[in-house]
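This is the structure, below, for whatever I ask next.
Excluded from the complex is one protein chain; the other protein chains are retained at their positions.
Chain IDs A, B and C follow the sequence of writing; residue 1 opens each chain.
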Amino acid sequence: MHAINYENPTTVDHAVKLMAAHGEKARALSGGSDLIIQMRAGVRRPAYVVDLKNIPELRKISFSLQHGLRLGAAVPAIELHENADMRRYYPGLTEAAHLIGSLQIQSRASVGGNLCNGSPAADTIPALIAVGAKCRVVGPKGERIVAVEDFCTAPGRTVLQPDELLVEFQIPGPAPHSSDAYQRFIPRNEMDIAVVGVGAAITLDLADDRCTAARIALAAVGPTPIFAKEASATLIGKKLDAATIEKAAQAAIAASSPIDDMRGTAEFRRHIVGVLTKRVVTVAAERARVSSSR
Amino acid sequence: MAASTNGKTFKVIGTRPIRHDGLEKVTGRAKYGADYSLPDMLHGKMLRSPYAHARIKSIKIDKALALPGVKAIITGADLPTLPDEMATGGEGPVNLAHLSENLLARDKVLYDGHAVAAVAATNAHIAEEAVRLIEVDYEVLPPVMTVEDAMKPGAAILNPKLRNKEEGDKETNIASHLQFKRGEVDEGFKSADYVIEREFKTAMVHQGYIEPHNGVAIFGSDGHSTIWCSTQGSFAVRALSAAVAGVPESNIKVVPAEIGGGFGGKLTVYLEPIALFLSKKTGKPVKMIMSRGDVLKATGPTSGSTIRCKIGCTKDGKLVAAKIWMAYEAGAYPGSPVGAGAMTIIAPYNIPHMIIDAYDVLVNRPKTAAYRAPGATNAAMASETIIDELADKCGIDPIQFRLLNAAQEGTAQTAGPPYKKIGYVETLEALKNSPHYKSKLEGPNRGRGIATGFWFNIGMNSSAIVHLNGDGTASVVIGSVDVGGTRAAQAMVTAEVLGIRAEDVRPLVADTDSIGYNDVTGGSRTAVTTGAAVFAAAEDAVRQLKERAAKLWEKKPEEIAYADGVLTTAGDPSKKLTIKEMAKQFARTGGPITGRGSVNLRTVGPSFAATCVDVEVDPDTAKVKILRATCVQDVGKALHPSYVEGQMQGGTAQGIGWALNEEYVYDDRGNLRNFGLLDYRMPTCLDLPELETVIVEVPAPGHPIGSRGVGEVSIVSPPAAVANAIAHATGIRMVVLPMSPPRLMKAMHNKRNGTETQAAAAGR
Amino acid sequence: MAKKTVVETTLNGETVEFLCEPRECLLEVLRDELELTGSKEGCLTGDCGACTVIVDGRSACSCLMLAVEAQGKKIETIEGLAGPNGLHVLQQKFLEHAALQCGICTPGFLMSAKALLDRNPSPTEPEIRYALAGNLCRCTGYDKIVRAVTDAAKTLASGARAA
Partner (left out) sequence: MAIVVVPALLRKLTNGAERVTVAGRNVGQVIDDLERQFPGFRDQLLQGVELKPSIAVSIDGEMGTGGLLDRVKETSEVFFIPAIGGGR
């Protein structure tokens, strides 16, 4: 690996100053399971590595029903699964984080890092989009809020400026009778990159058993993760019967633009988008049905 | 459960002692090649070709040499040119010129990852940075990636020196053609009621050992050098390194470190001679460790292949004829295992009429190396799925069908010679009686498949020494590297002969200066052949014990008996000495006792195995779940049953990997896409069920213990067994490895749309 | 080249100080500086688990952690698994069940298994297989490894009850 300098800020301010000072020459480290591999391969060669894991604000999970969830960008994936509120109110996002590599990887990799790495196949991104997560981004000129679906711009690229930091995710509290789910297809049963990933969040009105809100998002079937708006819209106001869910699946397939690569063919991926959309919508709806009405 | 037909009874052999090298391995103290460090040591790294096929126009190293910390850089020009002829080396015949060109390319690079230059620097990071600064000017040539393309007239030629003697001495990529012929095959097919003919394609796959290749070398100014490395053959590393360096073998000592898996892939050299050259150039010890990417790109995988297989049988299930055409990817230099593939593909069967044509074909992929029963697994995928299909057509149980045609003692092998006593029938019977095969498989989208496999096993040379200690214990010194229990097995053989406990024997794997010549740990030869050498060495020690007792008791040696560690003489009960007591008398009866054993085994007993697999196929995603798997294998006589089971389970797991997901994926420019363990998908423990084993023991004739080779044959049948299970679950006969979800899904779609399945399944 | 940094960490219960370059990963420092070569290098991409250590109670790939990140952390490696009273139950069971062949993956498996049993003393077989999924073994097919870990958990549990 090339020689690097290691910066270890303990406040957001200091971290932003460092990022601003080093600009293009700096890269944030909030897990390492992508960055260290990329530096070894010579794909990224930052002169400065700014470690964000010792900034308390980036390591916090705070949840309340009224204010929703604030998830620090550098919280290790494993901590989502260990958090009872996460498992109860955001099961889809939690299972997505729990699918990142092995336990050894989950103890290091963070949701923020997973997003900032900008991989179209990242497991947590569709799950974040599904639950309507927003990113709080801080830079020298102050802070801004970016919806997760607007964050990635191309493989490995995001809206983040060289001097900006992703500090936390802001996720609305779960509406009554709402829940989410995430599933991916991989050839093995662990340790693979998603061939296709689908996340969905569903809100139901149990009175007339209709879907009042829905968000479906896709991974690994385009240059960036995809918020499948039309697919989501096909569910809203409808009873979630097989025919309706099939429509959503078809719309999701239409929203995807996969390619052939070593992980799967475009033809196979389109097919799997349909299969997983049906499975994920069904699971999320079932969870929503049994979730508390508060 | 051991269905033993062995007449002999043993006290130690067949028991399950704790392995002697276990403690060091569970505490992290065992020293593998990468764990050796020497004072003032340099670190070496390779520059590798980014092109699959190119001519090297120039190499500029000045910038790299200028980097602080860089001590030396070598290229192919620094290596002596070697004769373009075959010599005997690690995994059998080796062409020394090709070996040397594979270590460092000369005028041409022949695959993505082909080594071009090597750097030695004060640490590995600096060496890596220096590699980035070497400038190579390439003239890119068209890559030839498949045997089909390579065999086409007008194909780009990898090696202009290679001539096709069969077709008017033209340039060719066909390195060799073998043919095996018996009877009149066309006549044979006339008597067949059912004939199945299919074309199969199997992917190039890697041995996948977890430990990357490594080596530490120090070149002595007195000409005497030492190499520490993880290898399956310390004497092979010595011979090949000496040949490449142009020095006498005796000038190099190879110290075999613990080895982190080999499966055939560590029989030859990739780094060792280069580390030696860098050490010579710098006067310092040099350590080299491959990255995982280098391991996958540039060490020997085994061949992908195309096999056209046509087999016919009568209504009542008698096989009558087989016509087989097979072409294996050799990689960049000749030497695929297509010969072994040809000699194993119908080895389990007695087929009166057959013809097999086998081609070894150069392609712009890494030079293939041996991999666990080399060539046999590709071949069995073709023959064992067709046999299964024929059994279905005849409406005969697949085990029964195989019993009807089973090779037995006296049956002619593919190459002609008759089998001696073999255990194929016993293996099939044991599978028939296994809990797995007797169980019922229920539920939708599920299927069961069986398949069988054959491997020769090899003998060759081994040496061993047994030292008796003053306290009546012993140590056994071998030169066969221990890849997975050899020391325990050889200590048990020693203990058996000496009539003492396995725990009272210390086994040691010695370096090449400290023990007589040993061929590689490969070909499933170690337990059998080194076992025979150890057996002989221990018997030599017993002979000397008897002489010493005879001396003490004023008897003739032939009047002394030795059993269970006690010396006695007939008709004089007062005369009785345990080995412990005798050991105290060594000094006054002629000094310490050392037994020696050396063998060059002729025929060793071949092995047969059978696999039974239950699968469930997800109808929506075509993902295959392995529900249950059983391996049945004839091992002759199991020395340490736990490690025999381990070999059977390991081969089964690797075979399931071949079946479902493992493959080299190259793009159209000939670059390997999946050069990491994330995308070269070996099974994790979530991908496998409990692996059941049934040990069959049909003693090998002519072996002191009756052992047959154990290590290889278990990998041969699983892919075909999985394919047969998928066929019974889905009605689709897959003819491609791996049977990955995209391929199986395509075949399932085509079946639903009524389009012909084979072409779909065959499409890579 | 960046200057070397002093890092203070707790390694197998002992306070340890070492010097390292920022680009060095924890695995390199363990093996090359501290001469603890029990943690193995298999891939340097976090895919094989041969370098698994326990950091603050959780298993981690030491190849994907910069050594400087170890500052103030509690690190456990294979060298610390056996105590003054002998082998850890996991080590003993790996030997009894013949759960290793070449042994290169064994330290990583043992550390993953320890991390599991420390948090979940009586795991189910699926839980064991999930916890070990980040450790590749090419020799055994995992069967005997899973049996060894299952047996170790039983033994620990019965010991706990006895105590």
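Following the convention adopted for this analysis, contacts are C-beta pairs under 8 Å (C-beta built on N, C-alpha and C of every residue); 3 or more make two chains touch, one makes a residue touch a chain.
No experiment lies behind these values; they were computed from the predicted model shown.
A.B. asks: Identify the visible chains that the left-out chain touches across the whole complex.
C.D. replies: Contacts of the omitted chain with visible chains: B.
A.B. asks: Considering the complete complex, identify which of B:Thr75, B:Ser241, B:Thr521 or B:Thr630 is in touch with the unshown chain.
C.D. replies: Per the contact definition at the top, the residue touching the missing chain is B:Thr521.
A.B. asks: Among B:Val254, B:Leu267, B:Val295 or B:Val466, which residue is in touch with the absent chain?
C.D. replies: Residue touching the chain left out of view: B:Leu267.
A.B. asks: Which of B:Gln179, B:Ser221, B:Ser574 or B:Asn753 touches the chain that is not shown?
C.D. replies: Missing-chain contact among the listed residues: B:Gln179.
A.B. asks: Sort through B:Ile18, B:Leu65 or B:Ala87 and give me the one touching the missing partner chain.
C.D. replies: B:Ala87
A.B. asks: Can you list, in ascending order, the subunit B residues touching the missing chain?
C.D. replies: These residues touch the chain not displayed: 85-88, 91-94, 177-181, 207, 232, 262-265, 267, 302, 337, 339-340, 343, 355, 369-374, 415-418, 420, 456-460, 483, 520-525, 600-603, 709, 711-712.
Here, only the chains that are shown with their structure count from here on.
A.B. asks: Mind checking the centre-to-centre distance between subunit A and subunit C? Centres are C-alpha means, answer in whole Å.
C.D. replies: About 29 Å, centre to centre.
A.B. asks: Going through subunit A residue by residue, note those that touch at least 2 other chains and give them in order.
C.D. replies: Answer for subunit A, listing residues that touch two or more other chains: 1-3, 189-191.
A.B. asks: Give the residues of subunit C touching no fewer than two other chains, as numbers and ranges.
C.D. replies: Expected reply: 21, 23, 44-45, 47, 130, 133-135.
A.B. asks: Would you pull the subunit A residues touching subunit C in the complex into a rising list?
C.D. replies: For this pair, the touching residues of subunit A are 1-6, 8, 29, 32-33, 36-37, 39-40, 49, 51, 53, 78, 101-105, 107-108, 189-191.
A.B. asks: Quick one: in the complex, what on subunit B touches subunit A?
C.D. replies: The contact residues of subunit B facing subunit A are 125, 128-129, 132, 620-621, 623, 660-661, 665, 673-674, 678-679, 681, 683-684, 686-687, 740-742, 745-746.
A.B. asks: Given the complex with subunit B, which residues does subunit C contribute to the contact?
C.D. replies: 21, 23-24, 31-32, 35-45, 47-48, 50, 77-79, 81-82, 87, 91, 94-98, 100-107, 110, 129-130, 132-146
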